[in-house]
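Just dropping this structure here.
Missing here: one protein chain of the complex. Every other protein chain is in place.
Which chain is which? They are A and B, in the order written, and residues in each are numbered from 1.
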Amino acid sequence: MAEFVLENLRRRFGDALERVSDDRGDLTVWVDRGRVHELLEHCKRDPELDFCFCMDVTAVDYLSLGGNPRFAVVYHLYSLATGKRVRVKTGVPEDDPVVDSAVDVWKSTDWFEREVYDMFGIRFEGHPNMKRILCHRDFQGHALRKDYPADLRWKLLRPDDLLDEISPEEMQRVRARVSHPISE
Amino acid sequence: MGLKEGGETSRPVGDTKAPESVFTTTLDKMVRWARAGSLWPLPFGTACCAIEFMSVVSSHYDLARFGAEVVRFSPRQSDMMIVAGTVVDKQAPILKLIYEQMCSPKWVISMGVCASSGGFYRAYHVMQGIDEIVPVDVYVPGCPPTPEGLIYAIMKLQEKIERGDPSHYQVVLEREAAAARGRELARV
Partner (left out) sequence: MVFKDAALTPEEMPKTTPVPDPYGGRLPTGVSWEPLGVPGQPASAARGTGLEVERHIVEEEGLSADPLAEDLMVVNIGPSHPAMHGTFRLKCWLDGETIVKAIPEIGYLHRCFEKMAELHPWQEIFPYTDRLNYMSSFLNNVGYAMAVEKLLGIEIPKRAQRIRVILGELSRIMDHFVCVGTNLVDLGALTNFWYLFRGREEIYSLMEHVSGARMMVAYGRIGGLMRDVHAGFEEEVRALLATLPRYIDDVDGLITNNRIFIDRSRGVHPISGPDAIDWGWTGPCLRAAGVPYDVRKAHPYYDYDQFDWQVPIGTTGDVYDRYLVRMEEMRQSLSIVRQALDDLPDGPVNVDDWTIAPPPKDAVYNTIEGMVAHFKLTFEGVQVPAGEVYSYTEGGNGELGFYIVSEGAGQPYRIHCRAPCFAIYQNIGQSLEGCMLSDIVAIIGSLNVIAGELDR
């Protein structure tokens, strides 16, 4: 089933691949957190692998299963040319929930990583806008963690003004592009 | 209504047929009849119920028959807000803002179980009923309610208006005014 994918990854990252499984037709590769960005970039750039699609980025909280590390960030990659898929997982500990962002590899990981942050609290280093995306801005806690109660709500009194997503320098640049001069 | 066959349209003054073409009523009743017959909805549609609302205004179920054809997306121009779909906590301040921008008299129909009580989403981001923040006149159960259900709700609202019942907004305002008066007295 996708042996050439596994061989390619083993050749390049043999030591960093923690475990590999091929269950029910899905190839899953666990990789060390420090090298996951390198592996993802290799998956995209390598002409033999050519994983042009990053279909999905999500996370799983293994607290109830007693997992160590507690979280796993899961990437689902797909190659249009070869038709193969691979699942890349990386363990993330609870006390240091940081992973390198893959936004520079595929632009599609942008909002998926924001969602993982919103739901699990795992920050992505290098993401341009690490902010909650689904829950509102006064929401506290991370909802899909196993120790977050399902019906604990938070009140929002005013809508978000979104001004924190645009820096003053960028606003200056935007104003400079305008057709008519804007008086200060 | 009193016209003779042959289409006679003009009558001499003092015509004995006049009572058939004149009726007396109170101003209140006229105003209520007019209000009930021309409820302009503001569809605050969020989810699946909004699609059923679209079905209701479409040709098969045709809400225009009830005077509610003029769907106005501006709160300043409408008098009935139909909250169709789940309102989540992020949407709540916007719902409140839109509701406050509507002019009196105003009514609210909470369409679907999500708007009425949170539906089957007892969850961390879903408001358990819009009556947490806006006063609701008619609740429509269903997920989504059939178009007949929504039409029945609008008919019930029309009956409520024609009966002269105050809208729930007025009920709440009076309750608050009474509470404020009570507090004033207590302070004194």
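Basically, a contact is a pair of C-beta atoms (placed from the backbone, for glycine too) under 8 Å apart; a residue touches a chain by one contact, two chains touch by 3 or more.
Quantities reported herein were computed from a predicted structural model and do not represent experimental measurements.
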Query raised in the report: Among B:Arg35, B:Lys90 or B:Lys160, which one is in touch with the chain left out?
Result: B:Lys90
Report task. May I ask which residue of B:Ala68, B:Ile98 or B:Val138 touches the chain that does not appear here? Result -> B:Ile98
Report summary line: Missing-chain contacts on chain B, rising order, are 44-48, 50-52, 54-55, 58-60, 73, 85-86, 88, 90-98, 100-101, 103-104, 118, 120-121, 123-126, 128-129, 131-135, 143-144, 146, 172, 175-176, 179-180, 183
Report summary line: Residues on chain A facing the left-out chain by the touch rule are 23-26, 28, 52-56, 58, 60-61, 64-65, 74, 76, 80, 83, 85, 87, 106-108, 110-112, 115, 119, 132-136, 138, 140-141, 143-144, 147-150, 152-155, 157-158, 160-163, 165-166, 170-171, 174-175, 177-183
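Here is the rule we use: only the chains that are shown with their structure count from here on.
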Report summary line: The chain A residues in contact with chain B across the complex are 134-136, 139, 143, 148-159
Requested in this report: Spell out the residues on chain B that touch chain A in their complex, using ranges where they run on.
Outcome: 89-90, 92-94, 122-127
